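Next up is a structure, given as structure tokens.
One chain of protein is taken out of this complex; the other chains stay put.
Letters A, B and C name the chains as they come in the text, with residue numbers starting at 1 for each one.
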């Protein structure tokens, strides 16, 4: 049986503008977590849980990163070390790491889409892949995890305004990548995912999608995405958030 | 101009079953407070403030006592020392201490109506009154402030089930009081106030009333009590909570 | 089985009065991973229409103060597919199955009802005449007494199963609606469905839901649900399945006192997937602490038939 899980907040670190990293303790969740899955987190005083991706796993701890954009993430930002979070998860289907052979892979992340790619990068590297990462942020102040990604492989940082790294969009640096990557993995805002998918239309790719959620487990049909298969749709919380790029209609 | 005031919680003490004493710090409130007035306290996550009587004043601190009966007082019970309460007050008209001459006075309190009588007792004693107190509680486990009242004057404790002190109702011990008291002051549940008023119908008395409140300052007309004057009603939060016994229709 | 909790509704011998509300529990598969569905009094399935529907564009949900808005738009695989793949799954549990019947035309409602009537595993129908998210049909059926009666009558004609008509709260006079469907043969009522609401997303300056409006549910609407059930109970004799903002066993008791005979829990499942069983576990204690020996004993006990104290000078 699945459970509602309690996770102790063991460390809170503001790591960039409006961006907070939480280290949460729960051995079961840590053991089950696959890159690309998310936690559906109850926020006191709020009707709906908030979906947040798993950004890393270390022993019994799970790391998440979130941006304070609205009242739920602001409330989440005000918790204290030692507090307990009530979560569902790990939820959803993660990236298909079992099917990836040792090869060159490209990771493309935008903003708060970067976190799940970190756990993915770590896992793929461990599997023998050569990982190249392209990470886009609004400005210099929003950049995070640069060092961590660089420790894993070649990493391009892109900012909208050029205040750090390359200036422009993540797709602007794709031409610079000369390595023959075989697969790409992307997570970020919808316009970015569309641009990436169109740009890399001949490369097999996986996209991690976001949508407003109710239940977070597949029961309420809030988070559907139209698909090209005969069913016509998939539920992001249950059948995603990761999809093969050609399956979903963006 | 009146203000919304912030009061630091400097001490939290559970003093009887379901009964909590809070010491709050705010020099202005302490200076203004008159026995019988109340604080209208904002409780996080709740639409309406909760009215709680002022039970004592010591230098810059104000003491309140409350019973956890519903979701608001339960939330209030879970605050921590160092937290800050958002209050309106001191609100209402307190007991008419300025008009009381040094004399023998009787205080009759029931349950959570006891706290305001403590600050009153202290104040009247300081004014040279001889204070006799009759305090009723459900059972032994609910008794509080016995020592404090005894330090001020003769004090009868009554419990519903006789598990401590006299058994029965506060009115049951009134015959035992031989001292010729000139005025009485009472606060407690409505049936008790009615019984007291009927019992002491020839003695000048003051009753402190409770009613569900909205604004707590006289603007919403939630907390009215029918009166025998030509206006036909008074607002408990603004013109009370203390009334001369013959003015209000209970 | 705890006999204190048992309650009989037309066609339904419920072991307890708690069921998940339609649309908030899918067809039970996801929540069956959290607990044994046999614990439930019944399961009310997600709305079924004559043929498959893909529903509304996203975003389909939004959060509000103590509530949420939804505009799912009746997405479902169609009644026949539901009977083929979902009903058998639910039938493997020891609980009752209530089918939520929807459509855009009377013919579609009748078709769906007929199909469920032929499914031996379905125990009762809940006639969803009140979905505020269906533009053409639903909204009119649910807010017009004559239409509501007509559709109730037509469905009753093809259904041997008991029919609970689910009322919309978006009406001036809920009692008239209730009396109309009772007169048309409804075996029970389900109330309330969601209130039509809207939220505007400030950065985009547009309604947040792609469908613009959606249905408001959750604790925010509980006082409206209680009021409507209380009013209706005084004018109809068929039983009421109450819903709207239930989160705790105390809430269930409030609905019973107002006049509900059983309850459904919707939005709260999203906060706590175990909420239905937790409520069932708490209910005996809560009934006892307020002096009731059984669910049955509490029904309608909050109603003051004497209204002499109602003055407005």
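A few points about this structure:
The rule we apply is simple: a residue touches a chain if its C-beta (ideal position, glycine included) is under 8 Å from a C-beta of that chain, and two chains touch if they have at least 3 such contacts.
If you're wondering where the values come from, they're calculated on a predicted model, not measured in any experiment.
In the entire assembly, the chain absent from the figure touches the shown chains B, C. Contact with the chain that does not appear here is found for just one residue of C:54, C:106 or C:274, C:54.
In the complete complex, the residue from C:10, C:185, C:284 or C:302 that touches the missing chain is C:302. Contact with the chain that does not appear here is found for just one residue of C:67, C:188 or C:239, C:67.
Contact with the chain that does not appear here is found for just one residue of B:96, B:168, B:189 or B:218, B:218.
In the full complex, chain C touches the omitted chain through residues 53-57, 64-67, 69, 73-74, 104, 133-136, 143, 170-173, 195-200, 202-203, 205-207, 210-213, 216, 218-224, 226-227, 230, 245, 250, 253-254, 257-258, 290, 301-302, 304, 307, 309-313.
Chain B residues in contact with the hidden partner, per the touch definition given at the top, are 1-4, 42, 46-49, 72, 88, 211-226, 232-233, 238.
One rule holds in what follows: only the chains that are shown with their structure count from here on.
Centroid distances built from C-alpha atoms place B farthest away from chain A. A straight line joining the Cα centres of chain A and chain C is 37 Å long.
Rounded to whole angstrom units, the spacing between the C-alpha centres of chain A and chain B is 56.
For the pair chain B and chain C, the distance between C-alpha centroids works out to 46 Å. For chain A, the set of residues that touch two or more other chains is empty.
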